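The structure follows.
Only a single protein chain was left out; the remaining protein chains are all shown in position.
By letter and in written order, the chains are A and B; residue numbering begins at 1 in each of them.
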Amino acid sequence: MKDRATVLYDIPGPRTRLRNNVLTLAFGVVLLLAAYFVWTKFDEKGQWDGKLWQPFLQADTWTELILPGLRNTLTAAVVAAVLALLFGAVFGIARLSDHRWVRIPAAVVVEGFRAIPLLMMIFFAQYGGSLAGLTVSEFAAVVFGLMVYNGSVLAEIVRAGILAVPRGQAEAGYAMGLRKNQVMRLILLPQAVTAMMPAIVSQLVVLLKDTALGFVVAYADLLNAGARVVPANYANLIPSVIVIAVVYILINLALGYLANWLERRSRRSRKISADPAAAEMAGGEVALAR
Amino acid sequence: MEAVVDELPVILGAFWLTVKLTVVSGVISLVWGIVLAAMRVSPLPVLRGAGALYVNVLRNTPLTLIIVFCGLGLGTVMNVQFSQDDLSLNSFWLSIVGLSAYTSAFVCEVVRSGINTVPLGQAEAARAIGLTFLQTLRLVILPQAVRAVIAPLGSLLNALVKNTTVAAAIGVMEAALRMKNLFDAHGDAIIPIFLGFAAGFIVLTLPLNLLSGRLAQRLAVAR
Partner (left out) sequence: MRKVTRMRFGAGLLALAALATGLTACGNSGADSIVDKAKNDKKLVIGIKIDQPGWGLKKPDGSYGGFDVDVAKYVAKELGVPESGITFKEAQSANREPFIQQGQVDMVIATYSITDERKQKISFAGPYLVTGQDILVRADDTSITGVESLKDKKVCGAQGSSSPKRLADKFGPEWESKNLTQQQGYGACLPLLQNKQVDAISTDATILAGFAAQFPGQFKLVGQPFSEERYGIGIKKDDKAGRDAINNAIEKFFSDGSWRKALDANLGEFGKYFTTPPSVERY
């Protein structure tokens, strides 16, 4: 980044460099003051007190309170991810069907679930399920919500990924005498999946973060451990939430790097003709929001 | 069905709260997100670093955690109060802090990538004909960047409408929590109530989708 022209700035000359150095110093001081202000505010309330943080040095706090929560979060995320991928594949392909009676209901489902907030789906799964005489555990409710919401978003990614494969590919397939499902299975999907990979992984990061909504329905997830169980024992809500946040951030950053790596790899690869960027764009809201 | 009709004022009230949450935190996120984007594209490494740190931390933290931190951490433990005499107003603003802090990180990335879509040659050409920094920004870069930013910002706003439901975690009576309360009160009308609230969200998000899609199409930069 340094000393390279960007859209906004030319390569700095000697005078600009000097000015930038002065400004760097000034803003550095401002930022440090801001950090110091926040630090003292928390300090006034005794939030840096060793005894609030000390529990996180004990093995018990981790093995008995936090890690079980993390395990539940990951279980919910993995189960929901698998189901959402299935859901997305089925509905994404169904939306491209030649038959109206397949295409339209699939579109209805996908558009409907994308418009409804996840938390509402979780509540509805709980209450609607018991109405039908089903046993809906918090786990099932959270997984159900994550599946239909993220599945619908994934369906759009799948659809866009398939559409991003140049038409000539399918036409060539048909010209060779392949059937519809052979074209889909042998030609379109393999290329589309490679192109969709980064978008899919970003959506899985979103899904992992969304498991935290389980807190609202008392699913014993990581956030529940950090915001309710640990503070009930040590009255250390702020330290506890900060520690939990670090755990979430580390996991998500790792997934983020995975997504970047996949993207770079698929950009490099010449074998596919679909453009990963196109698939990502179509995800739209997808990679960006939530 | 009667349940929905009887409770209509309550339902509308809940959606009004959802709309207020969306609009207020949307405006704040936009402003703060642009400031963050400015930091991230500035020539000063210290600002770039601070902006990047903020965005990476906030984007990778679950919104629920952020809102719980604002409600219980800031509101309760740190005793941050927005209103001395109205508790709902207090939790309303605390959830706005959380929603804006989170959403602005995404706004920042949208704006930053919008600026980055402008080809370097455009800026070089502008500087070559002697435009000043502000002129370059105003006449060449922003007109193109703004167009690239419309559609993603539309999706963000759409996501924000849905994300306001997370404020339920700290007891804000927005649509989702109100729906749950109505489920409790009218156990025999769960499906009509759910359909009513779902329709409400579809009504809120659909026009946004269409509008931002159409704007994006009309403003697309031909390259």
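Rule of thumb we're sticking to: a contact is a pair of C-beta atoms (placed from the backbone, for glycine too) under 8 Å apart; a residue touches a chain by one contact, two chains touch by 3 or more.
Everything numeric here is computed off the predicted structure, so don't read it as measured data.
Of the listed residues B:V41, B:L72, B:L137 or B:M179, the one in contact with the hidden chain in the full complex is B:L72.
Only one of A:L65, A:A84, A:V183 or A:L208 touches the absent chain when the whole complex is considered: A:L65. The residue touching the chain not shown here, chosen from B:A125, B:L139 or B:I191, is B:I191. In the full complex, the hidden chain is touched by chain B at residues 72, 75-77, 79, 81, 85-91, 169-171, 180, 184, 187, 191, 194-195, 198-199, 202, 206, 210, 214. Residues of chain A in touch with the missing chain: 55, 58, 60-61, 63-65, 68, 104-105, 107-113, 115, 126-138, 148, 216-218, 220, 228-229, 231-233, 237.
In the analysis below, only the chains that are shown with their structure count from here on.
Interface residues of chain B, counted against chain A in their complex, comprise 41, 43-48, 50, 56-57, 59-65, 68-69, 72-73, 76-79, 106, 109-110, 115-116, 118-120, 122-124, 127, 133, 136-137, 141, 151-152, 155-156, 158-163, 165-166, 168-169, 175-176, 179-180, 183, 187, 190-191, 194, 197-198, 201-202, 205-206.
Listing the residues of chain A that touch chain B in their complex gives 1-2, 5-10, 12, 16, 20, 23-24, 27-28, 31, 41-42, 45, 47, 112, 115-120, 123-124, 127-128, 131, 205, 209-213, 215-216, 223, 226-227, 237-238, 241, 244-245, 248-249, 252-253, 256, 284-286, 288-290.
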